[in-house]
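With one protein chain held back, the other chains of the complex are shown just where they sit.
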Amino acid sequence: MKDITSEKLSLIIDGKCSNKNILIDNFSSLKSSNESSISFFSDRKLIDDLKNTKAKVVIIKKEDVDLRKGDWIIVADPYLAFSKVANFFLKKNTFKPSIDKNMHKGLNTNISKDCYIGPFNSIGDNTIINDKVFISSNISIGNNVEIGEGSKLHPNVSVGNDVIIGKNCEIFSNASIGTDGFGYAQDSNEEWNKIPQIGSVIIRDNVDIGANTTIDRGAIDNTIINSGVKIDNQVQVGHNCYIDENTIIAGCVGIAGSTRIGKNCKIGGAAMILGHLIINDNITISPGTMITKSLSKPNIKYTAIMPFMEHKKWLKLASKLREK
Amino acid sequence: MKDITSEKLSLIIDGKCSNKNILIDNFSSLKSSNESSISFFSDRKLIDDLKNTKAKVVIIKKEDVDLRKGDWIIVADPYLAFSKVANFFLKKNTFKPSIDKNMHKGLNTNISKDCYIGPFNSIGDNTIINDKVFISSNISIGNNVEIGEGSKLHPNVSVGNDVIIGKNCEIFSNASIGTDGFGYAQDSNEEWNKIPQIGSVIIRDNVDIGANTTIDRGAIDNTIINSGVKIDNQVQVGHNCYIDENTIIAGCVGIAGSTRIGKNCKIGGAAMILGHLIINDNITISPGTMITKSLSKPNIKYTAIMPFMEHKKWLKLASKLREK
Partner (left out) sequence: MKDITSEKLSLIIDGKCSNKNILIDNFSSLKSSNESSISFFSDRKLIDDLKNTKAKVVIIKKEDVDLRKGDWIIVADPYLAFSKVANFFLKKNTFKPSIDKNMHKGLNTNISKDCYIGPFNSIGDNTIINDKVFISSNISIGNNVEIGEGSKLHPNVSVGNDVIIGKNCEIFSNASIGTDGFGYAQDSNEEWNKIPQIGSVIIRDNVDIGANTTIDRGAIDNTIINSGVKIDNQVQVGHNCYIDENTIIAGCVGIAGSTRIGKNCKIGGAAMILGHLIINDNITISPGTMITKSLSKPNIKYTAIMPFMEHKKWLKLASKLREK
């Protein structure tokens, strides 16, 4: 990594530094820092790591600065500031354009020359791969797909027909985008009659989608993931969902079909949201919580976690709850 | 799509129409309909969509027909009727047979000439791919596998050795069929001794398996998914499970090993069923519910959801439950 002074780093993160002339050449956790590292402290549970760190400079909040013996930069949000420092040190997603000859390219498909297309990718007909797209390996992309400038697909991703992916998106390994929604009507003989799923998936700009996550295509209209949404691993998004800007969804969440989630929501890991609900903006849902009704008031945190306890105690509680 | 009169559509869905001579050329949701669309109404929550729809004809229940200003077709189950209309307009899974030369085909493997086999598929030894099978791309199929007529495999699916898949099945992207069950016995030194998993998976006819779903092979005997079962995305089915006809399983469900589930059950999303249980026919399990004992009475709905509430209120409830 490159050298930079603590003063210049302070300017990047809008901070106030204890000493302007320190040379920094890497960023690190408190634990793994060396004598030319910058690190950050924002969680008082890690106070021992702060005491023992070798980091030359620590990004820290004003109210914590007395806990720090060495040099510091004070900022309002150390974690956010650290993300900017880290992105400064790392070169942004640069790659040498190249297109592996071991690929399948369909008819009327257009791939920009400055893309990277690795080995064993299958790209269908009438598809557009825009500038600076990175397609790793063993990826399957259907017909009539468009992938926006600067987006990156990791290995073994599957993208169904007609899906549109915006700019600067990142889709991680083994994600399935645009598979059929789960729609069946029961016949008089108990058999399930499939409803054709002819909608698609539209993913706007700056969306991240985690490994092994599934986003179903719409039944008739589209499933839409709006700009700036971040989705973690192992998440299921049902058909015809609409997820609005900058909502963040942690791992193992399930969202059933036709649910609308507002802007800037925070959905905790393994939360579940039933179908056909409307969740307002700025809602926080705790991990493991099942939401069974629409949430119309904004700016509220909802929770439904059974508190854990020693198994013997739980046995008693469970029997009391059953008796109620 | 093709043109058809409202009278002919009524005959297909066994309905009664307000006007026999309307020409329809597409099906759609109420929201996205145009002046030659047929749509359906079955959920009173969508009353505004019904009022504002441009659809020329709406499939509707008798008791709702007064809510509809324009033309209609009355049926007993509008959702089921709509699925039949949709399937009428769409051509059923037709494809031009072709076998990509960029494939691996093992010894003594037999692939019917009217199949579609896309690029970068690996098919092992002694395997039979029957008529009209569609194998997309980047799929791995093991040795001694048989895939029945008319079945369709989406990209990046993995099918282990000895698995048998019936007719007209559909397996979505990144599903893993026939990976080892999770069986270990603990040694005196705390290490885990693997139990070989030498059973397989048998999937009967008309089964759908969702994206990123996993179906483990049996330890000794087989894991069996019976005809007409529909399984959504992100589901885990443990070794030696038996799931009987026409049971439907929503997303994110986990079913532990050796559990038997009866016919026509409905398992809600993210429900969990422990191992070695027997679930009778026609049982409904609510979303997010953990089933810890066998359910021997049929036709019952079971639930175990912690009700969600504002976080502050939950904190008080949690402390009361801990005190019990």
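Note that the chains take the letters A and B in the order they are written out, and that residue 1 is the start of every chain.
To be clear about the criterion, a residue touches a chain if its C-beta (ideal position, glycine included) is under 8 Å from a C-beta of that chain, and two chains touch if they have at least 3 such contacts.
Predicted model only: the values in this text are computed from it and were never measured.
Touching the missing chain, out of B:151, B:212 or B:226, is residue B:212. Only one of A:7, A:43, A:131 or A:190 touches the chain withheld from this view, namely A:43. In the full complex, subunit A touches the omitted chain through residues 27-29, 31-32, 43, 45, 77, 79-80, 82-84, 86-87, 90, 100, 102, 118-120, 136-138, 154-156, 170, 172-174, 206, 208, 210-212, 228, 230, 232-234, 245-246, 248, 250-252, 263-264, 269-270, 287-288, 305-311, 314-315, 318-319, 321-322, 324. Listed for subunit B, the residues touching the missing chain in the whole complex are 102, 104, 120, 122, 138-140, 156, 158, 160, 174-176, 179-180, 182-187, 190-196, 198, 212-214, 216, 219-221, 234, 236, 238, 252, 254, 256, 272, 274, 276, 284, 286, 289-292, 300-307, 309, 316-317, 320.
Just so it is clear, only the chains that are shown with their structure count from here on.
We define each chain's centre as the mean of its Cα atoms; on that basis subunit A and subunit B are separated by 26 Å.
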